[in-house]
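My questions will all concern the structure given below.
The complex appears here minus one protein chain, its other protein chains still in place.
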């Protein structure tokens, strides 16, 4: 299962692209996705916080991720 | 002693002029001035409130009025 | 820096550069009061504002001092119309400028509250079928 992940702000610079793709053998939760992201991009774990959005909503971690989902990395926001 | 009194808003309409003059034999307080004004213009006493300003400051009533003072009638304000 | 003005004509929202002090303050809060076309279920034709000018400025100085005793706010603004103001027109523009957002909100609201409480400005409302000095009677 190929998951497309959008990355913004400093997370975009850390992963090196606006979009990255991760491949998983079986269904995963948001938390499992986070663990894999931190493994591949250790600098993500140095951020003040890193939320993960699923289809434009903040997630808690337990949500299951499917290939159709729009997943996005949300480092600390600083609008305004 | 001739006291000049400025009148604004509805108090101007009640006294019939922007400026009115009252003559007193001896020194008076703001409260005595108010009593005389209410006697001459009973409609002033029907207002929600009527403050009296002396030289651009709100008064309490005990202040003494002199001929050089700028006295003004301040009916309920409604700016904004 | 404070700017307080009575405006006999349409209020321009082009604010003086020196008030905005764009380089220094990040946050500006404004209150704009426009004349409503309907008030108390009556069609409003116009308002007429009358001011005791010298005391307006004396009161605004006093108010600005009170606000600054409570809030760290570098700049206050108050532009208030006098004379005839039609529905849809701006009657008052208040502003507060500060590096801190919360303080700008607080100062601007306090300025409006104090304006309504004590600044000697009076408003006569002309509506279809009559006229009334607002708030004059209990």
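Order of writing sets the chain letters: A, B and C. Residues in each chain are counted from 1.
As a working rule, contacts are C-beta pairs under 8 Å (C-beta built on N, C-alpha and C of every residue); 3 or more make two chains touch, one makes a residue touch a chain.
Everything numeric in this text was worked out from a predicted model, so none of it was measured.
Engineer: Among the chains you can see, which ones touch the chain that has been omitted?
Structural biologist: Taken over the complete structure, the missing chain's partners among displayed chains are A, C.
Engineer: Any idea which of C:36, C:70, C:117 or C:137 touches the chain not displayed?
Structural biologist: Result: among the candidates, C:36 touches the missing chain.
Engineer: Which parts of chain C are in contact with the chain that was left out?
Structural biologist: Against the left-out chain, chain C lists 13, 20, 22-38, 87-88, 99, 101-102, 104-105, 108-109, 112.
Engineer: In the whole complex, what residues of chain A lie against the chain that is missing from view?
Structural biologist: Touching the chain left out of view, chain A contributes residues 6, 8-10, 12-13, 46-48, 53, 56-58, 70, 72, 74-80.
In this section, only the chains that are shown with their structure count from here on.
Engineer: Go ahead and name the chain pair joined by the largest number of contacting C-beta pairs.
Structural biologist: Per chain pair, the contact count peaks at B-C.
Engineer: So how far apart, in whole Å, are chain A and chain C when each is placed at the average of its C-alpha atoms?
Structural biologist: 48
Engineer: How far is the middle of chain A from the middle of chain B, if each middle is the mean of its Cα atoms, in Å?
Structural biologist: Computed from C-alpha means, the inter-chain centre distance equals 72 Å.
Engineer: With chain centres taken as the means of their Cα atoms, state the distance from chain B to chain C in Å.
Structural biologist: 26
Engineer: Could you tell me which residues belong to chain A and also touch two or more other chains?
Structural biologist: none
Engineer: For chain C, write out the residues touching at least two other chains, lowest number first.
Structural biologist: Expected reply: no residues.
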